[in-house]
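Right after this comes subunit A.
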Amino acid sequence: MTSSFAIVGAALLFAMGLAVVRAVAGPTLFDRILAANSFGTKTVLLLAILGFLVGRPDFLDLALVYALINFVGVIAALKLIKFGRFSDPKPPVGT
Partner candidate 1 sequence: MSEHLILRVVIKFLIPFIFLFALYVQAHGDYGPGGGFQAGIIFSVGFILYGMIFGLQRLRRVVPPHLILALMAFGLLLYTGVGFATILLGGTFLDYGYLSHDTVHGHHYGIFLIELGVGITVASVMIAIYQTFTARAEETTDENVGTG
Partner candidate 2 sequence: MIFSNLAALQVVVPLIGAPLCTLFGRGILAWALSTAVTWFAFAVSISLLMQVLCCGTINYVMGGWLAPWGIEYRVDHLSALVLLLITGVASAVMPFAYQSVAREIPREKHRLFYTAYLLTFTGLLGMVITGDAFNAFVFMEISSLSAYVLIALGKNRRALYASFQYLVLGTIGATFFVIGVGLLYMITGTLNMVDLSERLSGQHDSRVFLAAVGFLVVGLSLKLALFPLHLWLPNSYAYAPSVVTVLLAATGTKVAVYLLLRFIFTVLQVNQQPDLLPVVDLLFPLALIGMFAGSIVAIYQTDVKRLLAYSSIAQMGYILLGISMASERGLIGAIVHVFNHGVMKAGLFVAVGAIAVHAGGTSIQNLAGLGRRMPFTMAAFTICALSLIGIPGTVGFVSKWYLVLAALEAGTTRGFIAAIAVVSASLLAIIYVWRVVEVAYFANPSDGEASVAEASWQTQFSLWIFSSSCVAFGLSTGLTAGVARLAAQTLLGIAP
């Protein structure tokens, strides 16, 4: 079983490499953010795999945190792009 985890890990690593290439290459900002987002997803998977690979599945907490943090980062980046700055001029209409 361990070897199959290792293979998945290697594949993930390869995919992460492609994402990094996309992030460095761009060309638009959105490509970079997309790459970062997809990179984050792969990191979450990599961590989950690693937990099983090392035999310490309590790494899953980490994976959960990564998923969360990744989301926040993307939202923050979009917020900045959309408004060209970082905040709402007025609060949106309530629910």
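How were these picked? Simply put, all candidates are chains of the complex that A comes from, given by their letters.
In this text, a residue touches a chain if its C-beta (ideal position, glycine included) is under 8 Å from a C-beta of that chain, and two chains touch if they have at least 3 such contacts; residues count from 1.
This structure is a prediction, so every number in the text was calculated from the model and none was measured.
Visitor: Between 1 or 2, which touches subunit A here in the complex?
Guide: 1
Visitor: Which of the residues in subunit A come into contact with candidate 1 in the complex?
Guide: 58-59, 61-62, 64-65, 68-69, 71-72, 75-76, 79, 82, 84-93, 95
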